[in-house]
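The structure under discussion is supplied below as structure tokens; questions concerning it will follow.
Missing here: one protein chain of the complex. Every other protein chain is in place.
This part shows subunit A:
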Amino acid sequence: MENIYSYIAFVLLSGMILGSALLVVTLKNLVHSVLWLIVAFIGVAGIFLLLNADFVAAVQVLVYAGAVCIMIVFGVMLVQRIDMANSNPVNRRFKIAAPVVGGLFIVIGLLTARAQWVAAGKEVPTQTVQNLAPILLQDFVIPFEVAAILLTVALTGALVLVKEVKSNGDRS
């Protein structure tokens, strides 16, 4: 945080992320929760921008905030309630979970504050996009392709499962 403006921006963005994340968990309506989740994701993209990571910020918006709509559609289709007003209920274990999570959060915070952070020795590159292709398609090409195959297998598997259900339904 070199100057006062980025400090103010950081505080505002953090407040936005934490506030909207809290609303995601506490709101009763699933659709409202998911829409607040988009706000939280855009806040995270803002933090990335503040750190000069513009490519990661754009990825954050495209992959997370943009793709969330698919999640909502699945939420609406899969939730077995006629009314969406109470589709994201808070259960009674809330009172037990809150102190546990709070305690964990405090421990992580303390450890983070006490840790000896090593600053990167090298100059931060101004253009990060150009280096992506050699890393993904030369240095780490095998893990990259394996991940691609894994995703394709998962996709094909999902398709096969859906087809199976359909043909069974036809027979009966």
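Simple rule for what comes next: a contact is a pair of C-beta atoms (placed from the backbone, for glycine too) under 8 Å apart; a residue touches a chain by one contact, two chains touch by 3 or more; residues count from 1.
Please note the rule applied: contacts and distances are computed from a predicted model.
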Identity of the absent chain, which is to be given by its UniProt protein name, from "NADH-quinone oxidoreductase subunit H", "Peroxiredoxin family protein", "Sugar ABC transporter permease" or "Pyruvate dehydrogenase E1 component alpha subunit": "NADH-quinone oxidoreductase subunit H"
Return the single residue from A:F55, A:F94 or A:F140 that touches the missing chain. A:F55
Residues of subunit A (touch criterion as defined above) contacting the omitted chain: 31-32, 35, 38, 54-55, 58-59, 61-62, 65-70, 72-73, 76, 127, 129-130
